[in-house]
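All protein chains but one are shown at their positions in the complex.
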Amino acid sequence: MGFCFPDAPKGESMGKTAETVAERQKIEQAVAAAGEAARRVGPMAGSITNTVTVNFVANAQLAVGGSAAMVYLPDEAEAIARAGGATYINVGTLLPVYAQTVPAVTKTLNALGRPWVLDPVAIGIGALRTELLAGMKPYKPAIIRGNASEIIALAGLWGLDGGAADSGVRGVDATDSVQAAKDAAVALARHTGGAVAVSGKTDLVTDGRVAARSHGGSPMMARVTGCGCSLGGVAAVYAAVAEPFAAALAATAAYNLAGRQAAEKAAGSGSFQMHFIDALYRLTGNAIAANPFDLEEV
Amino acid sequence: MGFCFPDAPKGESMGKTAETVAERQKIEQAVAAAGEAARRVGPMAGSITNTVTVNFVANAQLAVGGSAAMVYLPDEAEAIARAGGATYINVGTLLPVYAQTVPAVTKTLNALGRPWVLDPVAIGIGALRTELLAGMKPYKPAIIRGNASEIIALAGLWGLDGGAADSGVRGVDATDSVQAAKDAAVALARHTGGAVAVSGKTDLVTDGRVAARSHGGSPMMARVTGCGCSLGGVAAVYAAVAEPFAAALAATAAYNLAGRQAAEKAAGSGSFQMHFIDALYRLTGNAIAANPFDLEEV
Partner (left out) sequence: MGFCFPDAPKGESMGKTAETVAERQKIEQAVAAAGEAARRVGPMAGSITNTVTVNFVANAQLAVGGSAAMVYLPDEAEAIARAGGATYINVGTLLPVYAQTVPAVTKTLNALGRPWVLDPVAIGIGALRTELLAGMKPYKPAIIRGNASEIIALAGLWGLDGGAADSGVRGVDATDSVQAAKDAAVALARHTGGAVAVSGKTDLVTDGRVAARSHGGSPMMARVTGCGCSLGGVAAVYAAVAEPFAAALAATAAYNLAGRQAAEKAAGSGSFQMHFIDALYRLTGNAIAANPFDLEEV
């Protein structure tokens, strides 16, 4: 979700790329299919998420065709996990009851083989946050979404390559670059067998085998709270109808496209958010799939 | 809150109707009076409501002329219940403290004879939700607002006609039609002595004696989270200055009218919500009363 495109270090990216026309086409088709299926099926993706951006998460999920349900209590989370096509778990604003809810529901989701999306917001702040995130390792989220510093810190917490216990998380902000989080993202994806999406100027989405760098977005996305959280919620909607990598890339591409479209119309961060939701509401699967991305083997 | 109007099965509706010019005029006057009184009096309607749509509830209550106050703790709920003209209780996102707060405040409201509005969101999910909703039966909300599946499930939980323990609640969504919930709505209204509003394509509002089918709205209302919750909050504002049936119909009509107006201007669900609040802000009591509705005896 960067400033404009293209801004990726092209030479390096091309040097490592194993992109073939067939591979790219396959990915584009999967992304388009995810976007279309969400509107056709209307999957319910429940959330355990923070109070700051919970409304934005729900409205973004509805805008792309899904259905939203937010809960706090352990047995309600279990019910929503079983009823939904996927679940979104964001640890942004922990409440005491999360100590019961989060371990129980992530265990259940793993046992059911049901996809879930993890947003390790502000990892490193407080004991419960660390305990909950550490405990998630065996329950393998299908998608992990975070900024660069959060991804590096999570890999560090889980003892994976590319991680660091002391990354540049500042409250809810990142101080590390997306490129710096690449190894951590790849290691996390290989551990979970799912996908990892790193949000930044140019977003990186990887399944541990290939990495897509998705272009677009707007710097205004950093001036509206919840662009990252709601991307995670939308990724959960897509994960209910698509494989993790396609779902993560579809959500990331949708955000980059909607962000670029909204920035053209916005007079400030207030109208940006409105135009952004409008843009999400109107996106087609094909438009999402056509949003520019680079591909490389990792 | 349906797709357009009129979409009610006219023949059936006319066949059962005992509508007279005088009855309709009386209802229209009461609806107009509710809308005007809310702006003139500025009644405070406190809420115990969910974290997802709490901001929308408050802004909708302010837009129609009321005042909002949201609380979680038992003694604060008591204070707000005593200070307010009516109280809105929505069980959308339960927290542990609701186990103390909700029974205490509903008992107090009943003892005070103060009107309160119940929104049995996602009834059936989790043990506490069931326990709280079951326990409300003797405390008789002046208005119950829900989608068709929630209304059927609540009547079932309270052992009333038309109810079913296993209705089509899917998270926060309904899978039953408004028509299918008619008997349950009537039974609930007869039990409480108040009114029941069932939201759907065409909304049904009943006091157990007559049923009004209110037309208008927009399918976009299902793409914005909180159109139902905030309708309940607005119904509480109106219930502070009007009888339950007039208050429930005024809120429902206001939503159908504002929804239709907003849909004409919206470029997506983001701008829809903004235009919707703007429309609520500008509605007059007479405009609300003029929103089309059918009337029948039940």
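A and B label the chains in the order they appear, each numbered from 1.
Please note the rule applied: a residue touches a chain if its C-beta (ideal position, glycine included) is under 8 Å from a C-beta of that chain, and two chains touch if they have at least 3 such contacts.
Bear in mind the structure is a predicted one, so any value in this text is a computation, not a measurement.
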item: Absent-chain contact - pick from A:Ile48, A:Leu62, A:Leu94 or A:Leu118; value: A:Leu94
item: Those residues of subunit B which, in the complete complex, touch the missing chain; value: 44, 46, 51, 54-55, 58-59, 62-63, 67-73, 75-76, 79-80, 83-84, 95-97, 273-282
item: Hidden partner chain, residues of subunit A it touches; value: 50-53, 55-56, 92-96, 122, 125-129, 170-173, 222-226, 266-271, 273-274
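Definition applied: only the chains that are shown with their structure count from here on.
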item: Between subunit A and its twin subunit B, rotation from the CA superposition, multiple of 5 degrees; value: 120
item: Rounded Å distance, subunit A centre to subunit B centre (Cα mean); value: 35
